[in-house]
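What you see is the complex with one protein chain gone and the rest in place.
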Amino acid sequence: MYEVIWHGRGGQGVVVASQILAESAYLQGFKGVTSAPTFGPERRGAPVTASTRISTLPVRTFAQINHADCAVVLDPTLLKSVDIRDTVQKEGLIIINAPVLSDHFKAMHRCERIAVVDAVRIALIHHLTHEGAPIVNTPLLGAFARATGLVSLECLEMGLRGKLSKAVASANIAALRAAYDDTDLMLEEDLKEDDRQ
Amino acid sequence: MDNVQILTGNQAAALGAKLCQVQVVSAYPITPQTSLTEVLSHYIEGGELQAEYVRVESEHSAMTVCIAASTAGARVFTSTSSHGLLYMHEQLHWAAGSRLPIVMCCINRGVGAPWSIFNDQQDSIAQRDTGWIQIYCRDNQEIIDTVIQAYRIAEAVYVPVMVCYDGFVLSHTTMPVRIPDERDVRAFLPSYQPHTILNSQEPRNINPVIFPWRRMDAEGCLRDGYMELRYKLQKALEEAKPVIGKACSDYTAIFGRVHEGLFWRYRLDDADALLIGMGSLATEATMAVDRLREQGVKAGVLGVRLYRPFPREEIKNCIGQRKALLIFEKDISYGYEGALCSDVKAALYGSEVKAPVHNFICGLGGRDVKAEELADAVKTSLKMIGAGNLKQQTIWLNCRTEKSNDGQSF
Partner (left out) sequence: MIDNNISAMCKPAPGEAGKTGDWRDMRPVIDHTKCTPYVKNKPACFLCWLYCPEGVIRDTIPVEIDLDYCKGCGICAEECPMGAIAMVAEGKQDG
């Protein structure tokens, strides 16, 4: 079973992203998928999480995830207020929406695998905004596909089409693809380079 | 071809009600039920469901509307949670006493004080004695299937049915759900035949004051007294068991899915240690059983689906000569023990069964329950039993006051 935890702020679409991932994974052929929001009240701007479980067999657990295989961070400022690293397993994957691969992330990479994508830039290029704020959840789904290889872009596109209206689906799919291409998967070379300095 | 959708429990319940072509819906929003009524009002507003949505100012009125509409011959649906259900309490008695086949989803949530919006089953357990049939669902597939079965059961025995499922844990979690075909549902569920229709052409006084004795009415018909009517309600619930079993087997024949009627079993055939529970907690227990089996403990799950009428004989027979009963539940009958535990023990009274019983109160007010915790609790219990401590224990799992569980670690 592969477990994903989504970190964002109320209103950023962590629940929808988590649901689309579950649907796409089902289309990919995984028989067991679940998606759950943080249980409780939903407050705009407050740190929130959602989770996705993906398994070849039907899922029979509903408990909260202690240490996920992968954490997706929609808002990098959460790294200061939430112990994101504590929510993933050792050597787990953390996908972060951030403009650059900072030294901080490189340092993190010694414990976890880090992938970075500039989801804000991609959202703005594709005119994906909601009430003035860039929509970053769909680009991060693209980054997830790239970083994990678990779910194909095709299945994610089908999942998006199932969830979104025709009017916005194409822009979202374009952003999904762009994020897939632009995701910076930190490689061993990056680390070695870092060590030389 | 299977039509599978990835749905929350609330979406599954709403779709189930729609497939049953309910004619009147009346509900008042409350977390975590709200998204169910939102979906239903969306169906009605969009013309996908030909039904009347009656807006009300409270759950008490919601159930009153359902009672009135059902009496007028309509198939009705409502849903609520926690304090909403408690506020309905009086009308729950009226619905059952009027023998109306109302179907309601109770999206289980803890009860204040203090306020909690999170899941446990105290709300519906507290309504145990209102005369409703209660069925607990283990996952979202079972929710949609049970709503459809509930109409068949309710309309056959003229007793309202409460379909209970865990708030957030199921209501807000999406998972794959096979959607029944509309024509198949129609074949499974005959149209509603009311026992009485309130009708201006043939006026009746329904539920007048009833005396302790029977009496002859003006037409020379002997009318039952209060006790006769109570007895008939009790009989109707007792006799509902085979009807529920038949509804489930007919459902399997049409839709191919097995829900085992009164309770379900998991790795139970050779199990010495029986984990008993209801709803999503019992599903979680199946994961615990997998762990225990890996460690050489012969454990299995008995998932109670039908809580009222309680499948006394069937559960007794299933327990048979097992070595330990570990009853997990998300409710407490204050001053005694978990309600399910009392019921299971009562079913065993006078029988040959002498298995020690450990009762675990867990997950109250949304406290997380993990399979590994359940498995560890079972092992600790079995160790105590192995050491000859056969006294019944009521253990509060993962409860951290200084005095919890007499210092024993659970």
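A and B are the chain letters, set down in written order, and residue numbers restart from 1 in every chain.
Here is the rule we go by: a contact is a pair of C-beta atoms (placed from the backbone, for glycine too) under 8 Å apart; a residue touches a chain by one contact, two chains touch by 3 or more.
Worth saying up front: this structure is predicted, and the values here are computed from it rather than measured.
Set against the missing chain, the residues B:42, B:55, B:186 or B:204 yield one that touches it, B:204. Considering the whole complex, the residue from B:18, B:75 or B:99 that touches the absent chain is B:99. The residue from B:42, B:55 or B:232 that touches the chain not shown here is B:232. Residue in contact with the omitted chain (choice from B:2, B:219 or B:352): B:219. For chain B, the list of residues touching the undisplayed chain reads 97-99, 158, 195-196, 202-208, 210, 217-219, 221-224, 228-229, 232.
Going forward, only the chains that are shown with their structure count from here on.
The centroid of the Cα atoms in chain A and the matching centroid in chain B are 37 Å apart. Residues 19, 22-23, 26, 31-37, 39-41, 58-64, 66 of chain A are the ones that touch chain B when the two sit in their complex. The part of chain B that touches chain A in the complex is made up of residues 4, 6, 31, 117-119, 139, 166, 168-170, 172-176, 280, 283-284, 286-287, 366, 368-371.
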